[in-house]
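Submitted below is the structure of interest, expressed as structure tokens.
Complex shown without one protein chain; remaining protein chains in place.
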Amino acid sequence: MRQAADLLSFRTAGRGLYEITREVDAWVRRQGMQTGLLTLFCRHTSASLLIQENAAPEVRTDIEAFFERLAPEDPALYAHDDEGPDDMPAHLRAALTNTQLSIPLIGGRLALGTWQGVYLFEHRRSTPQREIVLHLVGE
Amino acid sequence: MRQAADLLSFRTAGRGLYEITREVDAWVRRQGMQTGLLTLFCRHTSASLLIQENAAPEVRTDIEAFFERLAPEDPALYAHDDEGPDDMPAHLRAALTNTQLSIPLIGGRLALGTWQGVYLFEHRRSTPQREIVLHLVGE
Partner (left out) sequence: MRQAADLLSFRTAGRGLYEITREVDAWVRRQGMQTGLLTLFCRHTSASLLIQENAAPEVRTDIEAFFERLAPEDPALYAHDDEGPDDMPAHLRAALTNTQLSIPLIGGRLALGTWQGVYLFEHRRSTPQREIVLHLVGE
């Protein structure tokens, strides 16, 4: 057994779900393993990870709208606003989704279901660079 | 160190929490390892995984009712309804819980707490077959 680790960078353009399945899959294939466990780790507290349907685009916009209702931009609700009104809702939406995701590798392929895609969920209005750590253990 | 991977199938009968601890535990024991890391991965976006109390049954019905209030079946809220009114709430309830869970293995046993059970959380009204990938690395 062996392992590999790396850092992928993504530039987002405002709030929303960005599919990163292709980039992640390409990195995994380059490691040349057949069986293993891939872990994705988001190095931020105002962006997160989500596995969701990659077919109907309305699913993504409905998910985005749901989290905007659940943790709204409303300064009256929060004490923390150092970085603007979208900062605290961003932390909450990240807390409700995932900082980390692991996906088994079987037969040389990620064991995602037919309709599953891996998404970087950006919660800030600005366009920061985001870092995702990848770690793969297997053989 | 070595690893094992497999696919478990479950047929659900409508929405709710289905305990799968026994099936998962039986698979782990068959691998004959003492120490390791088990990962469960749900290959669906309208069902999910949850570790919760396995003692009082009201905890499960209260959890189910909570997620039904939090992400209600209300066509006015969602653009996506290709597969019926329970489809979009199913994606949201899955997004709020877990597609993946990892549990350490110590002394030949899963390190679950006394009251913890592993549940498949079905969010659809229909009765689909659900696939959970298991991956174990250890020795």
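A and B label the chains in the order they appear, each numbered from 1.
Quick note on the criterion: contacts are C-beta pairs under 8 Å (C-beta built on N, C-alpha and C of every residue); 3 or more make two chains touch, one makes a residue touch a chain.
All figures in this text were calculated on a predicted structure; none of them were measured in a lab.
S.K.: Residue by residue, what part of chain B touches the chain that was omitted?
M.R.: The list for chain B reads 1, 35-37, 50-53, 56, 58-59, 61-63, 66, 70, 96-98, 101-104, 106, 111-116, 137-139.
S.K.: Mind listing the chain A residues that contact the chain we can't see here?
M.R.: Considering the whole complex, chain A reaches the absent chain at 1-3, 5, 37, 39, 41, 43-45, 70-71, 77-80, 82, 88, 91-92, 94-96, 98-100, 102, 131, 133-135, 137.
The rule is simple: only the chains that are shown with their structure count from here on.
S.K.: Where the centres are mean C-alpha positions, what is the separation of chain A from chain B, in Å?
M.R.: 20
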